[in-house]
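Could you have a look at this structure, given as structure tokens, before my questions?
Removed from the display is one protein chain of the complex; every other protein chain stays in position.
Chain nomenclature is as follows: A and B, assigned in order of appearance, with residue numbering initiated at 1 for each chain independently.
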Amino acid sequence: MKGIARRLAGHLARGLVMIWVVLTFTFVIVSIMPGDPVQAEYELLLQQGHSPQQAEAQTAMLHRFRPTGSVLEQYLEYMGSLLRLDLGQSVVTRVDVSTILGEATRWTVIPVLIGTVLSFVLGVLIGVYAAIKRSGKLGDALTLSGSLLRGLPDFVVALILAAIFATLWPVLPRSGAVNILYEPGFNLDYILSLGQHAILPIATYAISSYGGWILAMKSSVVTVLGDDFILAAELRGMKRSVIFRYIARNAILPLFTIFALSIAALFSGAIFVERIFNYPGLGMLLINSIGRRDITVMTGAFLLITAAVIVANIVADMFYTVIDPRVRRAGDAA
Amino acid sequence: MTLTTPMSPDGPPSVRIRDLTVVYRTAAGELPAVRDVSMDLAPGTVTGLVGESGSGKSTLALSLLNAVQPPGRISAGSVDIGGLGDVVQLRGDKLRQARGGQIGYVFQAAQNSLNPLKTVGKQLLDLGRSHDVKDLRALVAEARDLLARMGLDGARVLDSYQHELSGGMRQRVGIMLALVLNAHVVVLDEPTTALDMITQANILEIIREIHAERGLTTLVITHDIGVVAEVADEIAVMYGGRLVEQGPVRAVLGDPHHPYTRGLIQAIPRLTGDIDEAQALPGRPPTLTTIPDQGCVFRSRCALRMDVCDTVDPLFQSTGDRMVACHAVAPAATFTTTTSESEREMTPSRAWSGIGSGRREPAADGDGVVARETNEGDSA
Partner (left out) sequence: MSDVAAMTGATVTRATLRRNFWGSVWRVLLRKPSRLLGVVLMLGFAFMGSIGPMLYDRPLPRDPSVQFASPSLRHPFGTDFQGTDVFSLLVIGSRYVLLTALITAVVSVLLGTAVGLVAGFRRGALDAVLMRITDVNLTIPGLPLLLVLSTVWEFSGAWEMGLVLGLLGWGGLARAVRSQTLSLRERGFVEAARGLGLPNRHIVGRELLPPIAPYIAMNALMSLIVAVYAQVGLFFLGVMPVIGENWGVMLNRAVFDFGAMTTPARLPYMLAPLLAILLLTIAIVLVVDAMDEVFNPRLRVE
């Protein structure tokens, strides 16, 4: 347990450093942004007859940016407020950024999660099959399809799916998260509509990531099949089901590290998918806020995405640590 | 030193291998890794099977469990095990139950024969469930006793993962897993390779003692003649997929008949002698594709090569106290071929001592009486 705690502490420290890097980056971006929105707001308030102190206080409250003072002061103010998780209000709509983010997060996380789990299960199963039949034609074809699909970016998959199922053979809605005709709430029409709208985004997430799982699982299973302990289990007369469990658990293990790395890609993919299907998630929010130069929302969305990736990385690694005794107990012994 | 398991009522089983041929599928067709091997393991004896890598000894060992891995397969012959019948004919659940149940297999210590993600104890339970053991508690108790018998803290080892065990401990765990279901035929594959000298001696002692205590029929596969001298009653020498000499350890090591056996013994560096006296066998052992398909497999490295060796495969026949396959070694009496089995001396000679010139110290004292793989000897 001590090993796990130490590992977790290390991850958290590194995660904080990364958050700091990201915050600094966004601060620099906003500072040098052409047509400084903070300055513009400040001057507007002055024109409306506010005193400089009032105008400054209000701008700072809105944007987490002080329009005046040295760069260092501005930086400290910005970092301070964000570390207090105070994200301010949207420049455009004056709604709390945390509210906006909370609303958008649901639309990203749930479809991404479903799509990932689907592709993981499918990819792992097909990967096992491709590993067992690796010298056959079908195994070969599955492997090649895996490398092609791993290569294909989300937007190509999304556009092709949309072209087929929304344009040529229009059976699924192409835009939005739900039909606005229906009353939001727990009624069948609304839920059905939600499901219908989610099919294409989820399918995109699933298809564009499952090729990677096939390849990873296949090579992992091939490695484990060659391990001595599998033959040893067979020679000890272990049941097939037991041996299968030995293979599966050992082969899936390395996939967790890949999982961590793929999370960042998933969030990037969500930006395309949400733009193409007009889905109101975090990616859409980021694009729209950039288009409107809504710096508070932009900063908040970027921060949230980065934090989510970092946390997901940590969770994946901790999961790995808990499963693999070699990592878990190594920490304890030290 | 208490016996934890009563000896099986019928005593240790015998193993009869007859005309066993194992082939591997390659690009050049099916090539034999083991060809026409006949061999008996007398009940209650330890047989040492010696050969260089590629001689087919591991394949032969796997055949005892009918577990030759693809692309290999047993193409002919039988392996009769007392109380079990012909293993080659066993299929499905019966074969699976025989593995581990009646026949134990112990892997080389350096090989990771344990699932790295499960504790030894959990794998023991998997083993018990696979073999429909009713009383798992008794199984664990038996395993603990066996481990304790081998000088380990049973409870602690059962709670350990593979990476937490040393090579010698792993080897003992392997022996425990092979015996815990009360198997009476045990195959040990390179039991001391990759272990340090002290541990080697330790493991050999354990093998010898457990063998006697539990009434086993044991086959030890090794490239190390010192190991055979240390534990075996009988020695069988393999070359190029063929058995070339078999007989009582004392007799064969003291007076090897087959030129290959002689070469192997001469290649051993003596602790007390001049290092130059050790002579490596010239040439390389054949691989699957370079084994000649007719004539003697050893002729290209043989000092006693004759014309007949190129065309006629020498018969594996009895010459007095042993079996030899060599044209240059005239059988003591050709007519004994049919009655050879009954005539062969089966008296187990327990510990090796002072074989040959008498200059050698016992291997247990750690002098490393090892016949290195001759391809390594070449480069030296």
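Here is the rule we go by: a contact is a pair of C-beta atoms (placed from the backbone, for glycine too) under 8 Å apart; a residue touches a chain by one contact, two chains touch by 3 or more.
In this text, all values refer to a predicted model and were calculated from it rather than measured experimentally.
Put simply, the missing chain touches A once the whole complex is considered. From the options A:5, A:21, A:95 or A:191, the residue with contact to the unseen chain in the full assembly is A:21. Check A:167, A:187 or A:223 against the missing chain and you find that the one touching it is A:167.
Listed residues A:92, A:132 or A:159: the one in touch with the omitted chain is A:159.
Residues of subunit A that touch the chain left out of the display are 14, 17-18, 21-22, 25-26, 29, 32-34, 134-135, 144, 147-148, 151-153, 155-156, 159-160, 162-163, 166-168, 174, 261, 264-265, 267-268, 271-272, 275-276, 283, 286-287, 290-291, 293, 298, 301-302, 305-306, 309-310, 313.
In the analysis below, only the chains that are shown with their structure count from here on.
As a whole-number value, the distance joining the C-alpha centres of subunit A and subunit B reads 56 Å.
Contact residues on subunit A toward subunit B in their complex (touch as defined above): 227-229, 231-239, 242, 246, 249-250, 253, 323-326, 329-330. Contact residues on subunit B toward subunit A in their complex (touch as defined above): 62, 65, 67, 69, 96-101, 105, 107, 111-119, 126-127, 129-131, 161-164, 174, 177-178.
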